[in-house]
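Heads up, one of the protein chains got dropped from this complex, but the rest are sitting where they should.
Order of writing sets the chain letters: A, B, C and D. Residues in each chain are counted from 1.
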Amino acid sequence: MPPVVTPEVIWWALLPLLVLSGGGFLLLTIASLVRRLPEALPQAWTVVTGLIVLTATVPMWDRVQSDGPRSFLGGMVAVDGSTVLVTAILAIAVVATALLARPYLRREDLPGVELYVLLLMSAAGGVVMASADDLIVLFLGLEILSIAVYVMAALHLRRIESQEAALKYFVLGAFASAFLLYGMALIYGATGSTRMAHISGYLASTILVQDGMLLAGIALLLVGLAFKVAAVPFHAWTPDVYQGAPSPVVAWMAAGVKTAGFAAMLRVLVVTLGTHASDWRPAVAVLAAASMVVGAWVAVLQTDVKRMLAYSSIAHAGFILLGVQAASERGTAAVYVYLFVYTLLATGSFAVITTVGGRGDAAHGLDAYRGLARRQPVLAGAFTVLLLGQAGIPFTGGFVAKLGVLAAVVEGRTYWVAMVAMAAAAVAAFVYLRILVAMYLEAPESDTADRTEVPAGTRVVIGVACAGVLLIGLVPGLLLDIASDAVPVLVGG
Amino acid sequence: MVVTTSWYLTLAAILFSMGAVGLLTRRNPLIMIMCIELMLNAVNLTFVSLGSELGDLGGQLSVFFVLVVAASEVVVGLAVVVAIMRRRQGATVDDLSVLGG
Amino acid sequence: MAVLAAAAGVPFAVLPALLVVPAAGALLVVVLPRRRPELLKLVAVATSMVVAAMTVWLVVAFDIDRGAEMQFEFRHSWMADLGIQWLLAVDGISLFLIVLTGILFPIALLAVDPGHDDRAYFAWMLLLEAGVIGVFCAMDLMVFFLCFEVVLVPMYFLIGRWGHGNSAYAATKFFLFTMAGSALMLIGILALAFLHADATGGGLTFDLVELAEAQSLGTTTARWVFLSFALAFAVKVPLFPLHTWLPDAHTEAPTAGSVILAGVLLKLGTYGFLRFGLYLFPEASHFFAPVFLTLGLVGIIYGAVVATMQRDLKRLVAYSSVAHLGFIVLGTFALNTEGIEGGLLQMVNHGVSTAALFLLVGMIYERRHTRQIDELGGLQKSAPVLAAVFTLVMLSSIGLPGLNGFVGEFLVLVGTFNAHRWLAIVATGGVILAALYLLWAYQRVFHGPAEGANAEMPDLKLREGLVLAPLLVLIVAMGVYPKPVIERMEPSVDALVAHIETHVDGFHEPTSRFGADIEVGEGGDDAGDDH
Amino acid sequence: MSPATLAAPLVLAADPLLDGAIGPGIVGIVLIKVVMAFILLLVSVMLMVWFERKLVADMHNRIGPAEAGPFGILQTLADGIKLFFKEDLIPDRADRVVFKLAPYLSLVPAFLVFSIVPIGGDFSGDGTVTWFGETTYLQVADPPVGVLFFLALSSVAVYGVMLAGWSSGSKYPLLGSVRASAQMISYEAALGLAIATVFLTSGSLSTHEIVARQVSGSWNVLATGVVPFLVFLLAGTAELNRPPFDLVEAEQELVGGFHTEYSSLRFSLFFLAEFMNVITMSAIAVTLFLGGPAGPILTDTLGWVWPVFWFSLKVFVFLFCFVWLRATLPRLRYDQLMDLGWKVLIPVALGWFLLIATMNVADDLGWPMVPVVLVGVAVLVAGAALLTGAIQKARGDALADLVDEGVED
Partner (left out) sequence: MDAAVFLISAAIVLTGAGGVLVSRNPVHAALFLVQTLFGVAVLFVLQDATFLAAVQVIVYAGAVVILFLFVIMLLGVDRAEDLGVEPIVGQRPVAAIVGASLLGMLLTALLVSVDGPTGAHGANTALGDAADNTRLLGEALFTDYVFAVELTAILLTVAVIGAVVLARRVRGPLAPLPVVVVASVADDGEQGDDGPPDVVEATDASDEGEGA
């Protein structure tokens, strides 16, 4: 038998994945061995793991910038600027979620280790998605991420809403996976490979006389990805899941899952299938427009803040899709900027929601926010910053993000989408105003509503998110530079 | 009659559509998950037939991973169903109306 | 002058300072210790005073000899990727609006106490000031847009939290109207920059001067982009069909809010038309001028008619603003030196006199807790000084010769007459109507027998008088001797008109430049006591 | 290494018989093989039942069946006929279709498994026999994934048990079937891991190939280091629901288990399947670990008989052991059964599998064997320690929970 040739491994490029998954495994092992685990340990462990990854991305970034993108392990994985940037975003989201999780778990009296383990694993899945150079690997990463999140959504074992949210998420998520896979299968048939580099190479060098299979594949793939990033009309799960799932998990869904999903979408659509951009761009544009309009519009009709933010996250997905549909370097960079900013906004916002939600994680109606400014001016102020950021008010990161995607759209000359986007932004602004009105302009139902103590971890998250949002709004240069250096490149496998 | 790849692809497409329709019409979460399995099987069939037409092992390799994923999904999905059903007997997805819009 | 010019050349970057100082003041207010609430107002007023001083210095240091050139230019790259830079500069068009802002803010801050949540109130006011000044200084389209938008937030909170009545509704309406209006402008700006970059082959830039001078857009495109700008400005002005937010916002806003809203914020729209509409899109402006002239005219008549029917004093003043702004739009789209200059002057004048009117209405409200004209009456007897001041301000608003309102209105009418005779004639009707409703209101509020609470109403206090004094001085001074203002404006306006002439085929400014140097009739400065 | 490339597209059997054109003679041989296997199984089941009853009786110091035929050898036949003529009852609450289907789901896999077992053939050569000028394997089919075929069928066998209990529409059968299927699934994992070790040493999934490898090398029971063999035996016994793992049929608890509601012919089908499974499991064990039909060919005339003889002998030893176990060992408790499966057999099988794999890799790469093995063992010990620790901890937690609840209530 001929000796088996093992493929090349670039270990430093695998570091985030190894640290995250290894951290998860180790934490699980420790938890299953030690009787009385110090209560703070899992959280501290997760935060430290996240920070290690975050730190590791710095030298990785330098290395990628100096050595250029690389593909390894048989052309299955690649490391490029986008990988590192998305990894960093995911690491931030992990840290934030972990910080939110502990006070939450303690308040709800829930057992905790698994949440952290799943969080780390799910982040590992996200990293895989961001670095996948093969459709199958991409799919596996997606599944690791999703399955972990299905479980995390159900983790509030005392609330049946939590489990029902998980079930809905699961059924529709699996449905989407099937579409995604079918799309991958057809693309495989049309191009002869699942390696992204091969696919793009093949499509660049071959003119398909009959491209029906390819187009069907792209369409199905798009449906699957649209489900994952909750784009209209594949968004039906989002509000229910956001409402039912534990709030810190929702923060992760909004920040981490969305980031990974869009990273995957960019890799597949823009990078791999970029040669056929003219085929998928209109579809993505329609998805984007529909998401923005429906997300913003339906959000207006909600009375539950968590649902409002769920719909607004749909609208945000629409905005991010704008960057995708531009199918240009500027669009891609803008997507990364948006993802970074949205991560801050989402984690910060859901940190506030977690706090206000109170014991039982149920007080999410607008009523719960009435008079918040009087009870807890600082919390209300921070939420104001975050909401204004989501609305895209100038001098917040939200504006920088929206500006980026819009610029990309305008550069691509699809003005109608840009107009829809701005109309949706105006409608969405009303949503955030409603919350502001409740906080500032309405009296609380009863004066007995007591101050809820904001735990230290939550404070850190909210503080960092607000500071980050404002800082990016005022000094966006660094982030913009990084994002434009992070545009993904395919290297042959 | 020679069995061409198109036959397989057609069969898979029908199977996939049936799974999708089932998922959209049935309300029992267990049967919905089964419908997802139908869809995944259609995908598997597609992968294998395309692979054999292309003379490439990639299709079969992909199926291998799809199988793993399918198994994992089912495990988690059923665990969620169990968690719900333990508290509420005989729920259908329509009964899951706590989270109404 | 030379000394001052040299002073202007010193590296002290006054424009960024104008932005940073109020923002820093706001920050300072936020972090002031909780134990010293009295410091809040002190810091806020001091900050705004500093700003006011700087703006005045700006007028003095402004070099007339440099004509239409941008002065005090400050340039700093911001988002290099998109070519956005902090490009701040002042010319004759923006100079006095900045000054107006600088002066109105301390007055508003001093005149009115918020009553609750002082810290947030002062912080928002100062941020608002920074934003407004930013709008007037910005010579980069994107920075302009940013400031234009960001102004909404403080104003929203000011109306919503410290307003009266249905303030949440009014604030939200204000926010959404203006935000929706300006939404398309962002696309317009981006499209402009990208099309310009394509046409020139250069990088992206949002530099106003560069874009305006290059005129690289095709005619049709330029018209579309112009419309996207125009919508934003029209909402902000507000032009006739888009004005509905204004009475609500004005009525429900706190006095200081109304002062700032009427005095400064409404100018953002007209200033935008002037600076970004005419300058960037001369051809499109010319093309669409009839539309705006008509709308302006409708605004004048409509505002006046509706104002006549108001029972709420504040609402009346608000509708009078609609009419006044109609004049400004009329002047602007006359597209000749007189019209534009008149419009510009009218912006300042309206700012001064309407701010004063709102302050006075606020003072009456503070005393009587009502603004219903029916419930007031005979105040002249109980508060003669107040009545006198009110008269002066009102006359300025009507446009009595010798007071500031006249100069602007007259120039506008001249300009319009030169361009579109019939419009000018109809607009003159608006002037008459203005006299009608204001005098009628005055009569009902101040004349007649004073009954009940009206009889006991206290007169103007010294503090209030001091607050109003600068405005009164301006009303009279600008009416009597507007030269310092006009000589600083004129080169810029001339350059703008020349720019339009160059870029519009077949556009000839009517030659009969009747009254171009008319400077304003030398009205008696005793007009104030004219009662 | 692999057999000749196949012309036929349907690849169930890599048999030299199917090379080239397929004529009626070849079809005939295939048919004969199928029928032979079928009859062989039926007859041996009959004998096995008798054998078991007789042997257990002996061990219990009883007489056992003695009336029908010599030594009561026809007792099974008599029972069968009796069952055949009994009234077929279907409970009112039963799910009729599934109720009728279940016995066949049990029986068919039992038959099919036997088709991949090579029961003869001269493995000192290429493992074929030549009859009437046609060279063939002495097994019904030799698919390239033969052993997976076995695993697949044994997973299918679970359905019979499971559905029988469920469809009966009564409580005890349902509990019995849930237990049975849980048990079968649990032990299937261990079984699979034990078999995987065999793949590793044999380098093939075809049963024919595996036997051929054992003949040329050493028997797998030694080549894989005995442990997998033991695991296989234990897991196989459990898989068969044989004593001491026959909780499914625990009369005391479950009134007979999943087939309580069955009667007449359907019951006899379950019965048949059960004993058939014992035989096939023994046959598989022999094939995988004990060299199958390998053994000295003592005479040249009728040389093909000897491998069959050796094969039968080996199987017989297994059958004896099964009966022996039944007669001697008490039944396990259900939790003990599960503990054994999950906490002992699976980890052991897995650890051993990893060790063998490591050694194979070391062998391929030319690493020194001793340190590799030492390190491997150390790692396994560490893993075992971790596992033990975790089990201890979980036990402690469960105990603590119980105490807590006691306090609360």
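Convention: a residue touches a chain if its C-beta (ideal position, glycine included) is under 8 Å from a C-beta of that chain, and two chains touch if they have at least 3 such contacts.
On a predicted model such as this, the values are computed, not experimentally measured, just so you know.
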Chain not shown, its touching partners among those shown: A, B, D
Of A:Val79, A:Ala154, A:Met184 or A:Ala290, the one touching the omitted chain in the full complex: A:Ala154
Touching residue (missing chain; options D:Met338, D:Val372 or D:Ile391): D:Met338
Interface with the unshown chain - residue positions in chain D: 2-3, 5-6, 9-12, 14, 93-95, 97-98, 101, 143-145, 148-149, 151-152, 154-156, 158-159, 162-163, 166-171, 174-175, 177-178, 181-182, 185, 188, 205, 335, 338, 401, 404
For chain A, the residues touching the chain missing from this view: 4-7, 21, 24-25, 28, 73-77, 109-111, 114, 117-118, 121-122, 124-125, 128, 134, 136-137, 140-141, 143-144, 147-148, 150-151, 154-155, 157-161, 163, 186, 188-193, 195, 198, 202, 206, 208, 210-216, 219, 360
Absent chain, residues of chain B that touch it: 1-11, 13-22, 24-28, 30-31, 33-35, 37-38, 41, 44-45, 48-58, 60-61, 63-65, 67-76, 78-83, 85-92, 94-95, 97-98, 100
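We take it that only the chains that are shown with their structure count from here on.
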Leading chain pair when contacts are tallied as C-beta pairs: A-B
Identity of the most central chain, Cα criterion: A
Geometric centre distance via CA averages, chain C-chain A, whole Å: 44
Computed distance of Cα centres, chain D from chain A, in Å: 49
Separation of mean Cα positions, chain B and chain A [Å, integer]: 25
Per-residue multi-chain contacts in chain D, two or more chains: none
Chain-level touch network, classified as line, ring, star, complete or other: star
Chain pairs that touch, as defined at the top of this document: A-B, A-C, A-D
Chain A contact footprint on chain D (complex, rising order): 203, 364, 386, 389-390, 393-394, 396-397
Touching residues (chain side chain A, partner chain B) in the complex: 136, 139-140, 143, 147, 150-151, 154, 157, 160-161, 163-168, 170-171, 174-175, 177-178, 181-182, 184-186, 188-189, 192-194, 239-240, 243-244, 307
Contacting residues of chain A [partner chain D, same complex]: 1, 3-4, 29, 32-35
